[in-house]
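A single protein chain has been omitted; all remaining protein chains appear in their positions.
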Amino acid sequence: MKATLDYILHLADNALILGQRNAEWCGHGPVLEQDIAISNISLDLIGQARSFYQYAAELKGNGTTEDDLAYLRDERQFRNILLVEQPKGDWAFTTLRQFLFSSYQQLLFQKLTTHDDERLAAISEKTLKEVNYHVRWSSEWVIRLGDGTEESRSRILSALASIWTYTGEMFMPESFETASGIVVTDLETAWKEKIKTSFAEANIDAPENTFMRSGGKKGIHSEHLGFILAEMQYLQRSYPGCEW
Amino acid sequence: MSVHDLEKHFQDTIDAEIKIEPLDWMPDAYRKTNIRQISQHAHSEIVGMLPEGNWISRAPSLKRKAILLAKVQDEAGHGLYLYSACETLGTSREETINDLHSGRAKYSSIFNYPTLTWADIGTVGWLVDGAAIMNQVMLTRTSYGPYARAMVRICKEESFHQRQGFESLLVLSKGSEAQRTMCQDAINRWWWPALMMFGPRDSESTNSDQSMKWKIKRKTNDELRQQFVDMCVEQVKLLGMTLPDPNLKWNEETKHYDFGEIDWNEFWQVVKGNGPCNLERLQARKKAWEEGAWVREAAAAHAAKKQKRADANAA
Partner (left out) sequence: MKSYIRRFFYGDIPGQETGGAPAPQGPKNDWPLWEVFIRSKQGLDHKHVGSLHATDAQMAIENARDVYTRRQEGVSIWVVKSQDIHASRPEESGELYDPAADKIYRHPTFYDLPDEINHM
């Protein structure tokens, strides 16, 4: 079974929007070494997005390019989950989101490396190495902040409280996933197990019975996405058809 | 050995082109000059991330976005190499950074100019990094070992910066009318500030003589500036653009290009803090540092706790 165009776009959009968010830290990080680290992760994510958009562009045909897909689609056409478009927040929010998302990506790409769609499998295999490092880096930060000082602990707890509502969407199946032979519900238990280990070290608990927000996969986004795209796409929109 | 003997030995070492290393005896003034220059240089890399970083979110293609992010990240790396070199002289990074935030330490004035359009990003790469490279290539031979080694590493990476800048302008120069206008406008705005990057004229530079004798600097401000002008006059032709100086012309006698007078009043105003973005740049750096304080503390606290637990387990 081949993956559908919408599914590839979903993977690409997730990576691009989170890459765009993390890049906001560049030049503004808490310490030089970590400024460089978060920029590296952002670069990896933009690289992932490009691989997926390039594949999607080929599926679409008619001379479509990666940039057409990233720069000329509107809010309603983006298929990323709500989690990745939320503002970068403080260092606690950024690292916790990275941890939750990268842990999900890790499980997903492990599966996708054996997907029938060879191209998708190949991209996933390359990407997985990067994701493994993101999980390592972000889990260490979650532990550091949970265990560190009173302030860091209260910040990671408040980040967790505000972010948790966006985690359920990762495991809510969407038609483009089902049509591509991906069962995301299967990943949830493993994901919870996985994050539990780091949470235990950080001495924090995952919230329970939280209402889970969704809509991103269907193109119903939070208000944040419109601003991200307005900024990101403005040159392509203002000067249509140019080479850059 | 008396201080006089030590000083003589020190100067002989430098004259013999032997590098000075961190633990060697050095005159106070040599240490101070190096601390001042290396930290200024480090601050310039870090503050320099801001004007270009502004455009990461707006880069017009995914390729350009990745290139720009990698480039600005490199500047962070360069700042880090230089802060490290500075630390070998006995000042901690925190002290050095505090000097920047309190206004005691300077950084290159060029970063107090705004990046207004996308073409500014290419132009900064071409002209600003180009001017910086002239200085940096010279500094790979500077007399203080750790500084020279940091510069070797930086120069290797910096040539990518200048090339990507020029290439991005090349694309604009072959593009639409609007893109060409954008390109020329950016060159017009950045040309003179780029020339100012080489500092005051030799006749007015207070630090030059001693720095030359100690081989911290190896070429004068005016020599480097002339070299830069000669290079850019040729390169701008490839872009089909012009440099905004009616007095630019080849001088058969000197075998160099003559150029017009720099607006030194503007130069000193920007140095004194009255440039278009002085306030914003410093505020952005302070904000990042202050908002990062709890993160740095938390990481240190966690490491200490972890160590304590490991010690307790071992006991």
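A and B label the chains in the order they appear, each numbered from 1.
Simple rule for what comes next: a residue touches a chain if its C-beta (ideal position, glycine included) is under 8 Å from a C-beta of that chain, and two chains touch if they have at least 3 such contacts.
Everything quoted here is computed from the prediction, not taken from an experiment.
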Contact residue for the chain not shown (choose from B:63, B:93 or B:141): B:93
Contacting the left-out chain in the complete assembly, out of B:22, B:103 or B:260: B:22
Subunit B residues touching the omitted chain (full complex): 6, 21-28, 31-32, 73-74, 77, 80-81, 84, 87-95, 98, 149-150, 153, 157, 296-297, 299-300, 302-303, 306-307
Touching residues (missing chain, whole complex) on subunit A: 31-34, 36-37, 40, 136-137, 140, 144
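Just so we're on the same page, only the chains that are shown with their structure count from here on.
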Geometric centre distance via CA averages, subunit B-subunit A, whole Å: 35
Contacting residues of subunit A [partner subunit B, same complex]: 16, 20, 23-24, 26-36, 39-40, 42-43, 46-47, 49-50, 53, 66-67, 70-71, 90-91, 143-145, 147-149, 151-152, 155, 231-232, 234-236, 239, 242-244
List of subunit B residues in touch with subunit A within their complex: 46, 49-50, 53, 56-66, 69-70, 72-73, 76-77, 79-80, 83, 93, 118, 168, 171-172, 174-176, 178-179, 284, 287-288, 291-302, 305-306
